[in-house]
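First, the structure itself, so that you have it in front of you.
Apart from one protein chain that is not included, each protein chain of the complex appears where it belongs.
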Amino acid sequence: MRLLRPGLLLAASILALAVSGCRDSRNGTTVLRFWAMGREGEVVRELLPRFEANNPDVRVDVQQIPWSAAHEKLLTAFVGGSVPDVAQLGNTWVAEFAALKALAPLDGRVAESAAVHASDHFAGIWQTNVITGTLYGIPWYVDTRVMFYRRDLLAEAGFPTPPQTWSQWRTALEAVTTRGGEGHYGVLLPLNEWTQPVILGLQRGATLLRDDDTRGDFSSDAFACAFTFYLDLFRDGLAPPVANNEVANLYQEFARGVFAMYVSGPWNLGEFRRRLPADLQDVWATAPLPVPDDQADSGLPGVSLAGGSSLVVFRRSSHQDASWRLIEFLSQPEQQAEFSRLTGDLPAHRAAWEDSTLADDPRARAFRIQLENVTATPKIPEWEQIANRVWVAVEQAVRGAATEKQALADLDTDVDRMLAKRRWLRDHAGPPKVDKTGEDGP
Amino acid sequence: MRSVTWRKMILHVGLVSGALITLMPLAWMIAASFMHPGEANRMPPPLLPSQPTLENYRQLFTRLDLLRNFINSAVITMLATVLSVVVTSLAGYAFAKLPFPGRERMFKSLASALVVPAQVGMLPLFLILRELGLVNTYAGVIIPYLASIFGIFLIRQYTLGVSDELLDAARIEGAGEFTIFRLVAVPIIKPILVTLAAFTFLSAWNDFMWPLIVLSDSGMYTLPVALANLVGEHVQDTELMMAGSVLTTLPALIVFLIFQRTYVEGIMAGGVKG
Partner (left out) sequence: MSSALERRKARAAWVFLAPALLLLTVFFVLPVGAGLLLSLTDFDVYAIASPGAMRFVGLANYAHLLRDATFWHAVGNTLQFVLIGGPLSLAVSLGAAMLVNAKLVRMRGIFRTIYFAPVVTTLVSVAIVWKYLYHPRYGLINWLLHLVGVGPVDWLGDPHWAMPAIILLAVWKNFGYNMLIFVAGLQMIPRELYEAAAIDGAGSGRRFRHITMPGLAPTFLFVSVTTMIGYFQIFAEPYVMTQGGPLGATRSVVLLMYEEGFRWWRMGMASAVAVLLLLITLAGTLVQLRWARRDP
């Protein structure tokens, strides 16, 4: 008998551990696991007491995931069967998780909902959540990229208003860089962000992929031309060839005038307000993106990304109703406005834009104008991976490890390889089937 | 005699400068963890905080809630250590003192498995744990540490030195095998058990790749995983990250300092005999 003891002890403790790992509803309270990224994950906690007060049977357990690891964590959780109930998902990822059949379809919920209507949202953003005809996410906040700039530095260099076309932009950058001298640059375009070259490509009309999104199309004239413009900014010393993690403190460097412009998203409205010193609060501003010169008379800014985050419910969740209630709550104009105040994120709900602080904020206005002209990136599961590959091409070309042409050709080759399975599925099984037969509700 | 004095000086200069270089990163980590936000990113880099502050540590425990991760790390490490010492010492003892047909062959094949990188089995292991429902649980993190081939090796080498007469004497007195192991062998091999415990403690505490893969809830993360995540989000906040690094590395250093003597001797013994 004695001999068995260590074995028993071991078995018992493993069992105990396995059990302690599951954390589920206890004494009638539903515990919703809600994953949110970065600052949103931090801030959303402040909104939840109100939700929990109105829904005493639900407790929300918010998990904050950093953006840099969010995608792999979500996939790992999906594969490992430990997905949360509700999650914030970058809207470029919705297609991927929909193809994996990880998400619950939401068309039925919206049809019955009193709180969520498609017409309350920006059409371009809403569309990013519709994958082959089925709705899988509700926009939480919207995101697009605009120009953040130092009004004082631009004015000193002779540009009292922000540039509106590519050629004006170039001239302004040259003037600012020259005036700043050694160690100063016109603009910061971090090498590890694929968004800038992709936006410039989209502005030139590049489609990025071809053949039903089964092959890369980065060597096209449209993209190549945009890529040259982008690379010239580095080659001519107008942008520092650095990745984000090499900038010790973005906000300090912006405050010191190391760079005068920065293409970024709405989260930085809040961060700049929070992190820039008080004496700079009057001189930073935002502007819509410049437009290629041949489109200058369209009256629109250069196209930018239809970004943002959506709220999704996972199919595996056993708390579908409670999850939807949480999404409805976070979609209310009041919560949207409050959330926007706390984060600087831009609300997805149109009514929340009428909220006075946002309406009166000239920095938010640039985003509002920009949102009139946004485009989604290809809605395929492989996009995140392709996007990551884009910045490899960027890095190679900027650091001179490959010629422009070669970098783009290699990019296309690799993208074709990533899409091989997609071609096979298209040819043999049709596109990844999307199951539309209702929800696995409780 | 003069040359001896000179050699002594040179030796000590070498030793002291080596020690300074070795300690420099750790000293800077500690110093920067007490600096105010932004203070560390200056030229020339400050070596000491101008006005030491505990603010960074306060942030770690309040806003970033690292206490939870600290507890996760502590629980996982303790359980891994205790269980692995039990499992491994039983096996190591059997390989040393309980002959059975095929023992040598089995031991050799185990030893050669040391060359196999754990990564080969990592993906299927993840899928197996998924089937068992152990993804995102403490058990999922602990399992790979439980039966360490290296540990079995270490215990076996040491246990070979235990005298057979002693064990046989106990048998003649009618003691069962487990009693013999517990009451006769364990007291003799205690030093190597302490070494193994310290070893497992440190590798479980410091491990990164496996917990990174298995744990998905941030509330379940161990400290190193939480820290690596923080650096993605707070790369700007040098001082805060240094405080996090101190918090993560300090328990390991303390455990090492406590068990220093046995641990160091165990490594030296294992290395030479192996």
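Letters A and B mark the chains in the order given here, with residues in each chain numbered from 1 onward.
As a convention for this text, a contact is a pair of C-beta atoms (placed from the backbone, for glycine too) under 8 Å apart; a residue touches a chain by one contact, two chains touch by 3 or more.
Note that the coordinates shown come from a computational prediction; the quantities given were computed from them, not determined experimentally.
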Touching the absent chain when the full complex is considered, from B:Ala91, B:Val141 or B:Leu215: B:Ala91
Candidate in contact with the missing chain, chosen from B:Phe70, B:Tyr158 or B:Trp205: B:Trp205
Of A:Asn55, A:Ser113, A:Gln164 or A:Asn192, the one touching the omitted chain in the full complex: A:Asn192
Full-complex contact with the absent chain, from B:Leu26, B:Leu54 or B:Ile71: B:Leu26
Residues of chain B (touch criterion as defined above) contacting the omitted chain: 4, 7-8, 11-12, 14-15, 18-19, 21-26, 28-29, 32, 40-45, 86-88, 90-91, 93-95, 98-101, 103, 110, 113-128, 143-144, 146-147, 149, 152, 171, 177-178, 181, 202, 205-206, 208-209, 213, 223-225, 227-228, 231, 238, 241-242, 244-246, 248-249, 252-253, 255-257, 260, 264, 267-269, 271-272, 274
Those residues of chain A which, in the complete complex, touch the missing chain: 3, 6-7, 10, 71-72, 75-76, 78-79, 96, 99-102, 192, 242-243, 245-246, 248, 381, 385, 392, 395-396, 399, 401, 421, 424-425, 429, 432-433
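Following the convention adopted for this analysis, only the chains that are shown with their structure count from here on.
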Computed distance of Cα centres, chain B from chain A, in Å: 38
Of all residues in chain A, those that touch chain B in their complex: 2-3, 5-6, 9-10, 13-14, 17-18, 20-22, 33, 38, 42, 61, 63-69, 73, 76-77, 79-82, 84, 244-245, 248-252
Complex interface listing, chain B residues touching chain A: 38, 41, 63, 79, 83, 86-87, 90, 126-127, 129-130, 132-140, 142-143, 146, 176-179, 213-214, 216-220, 229-230, 232-233, 235-236, 238
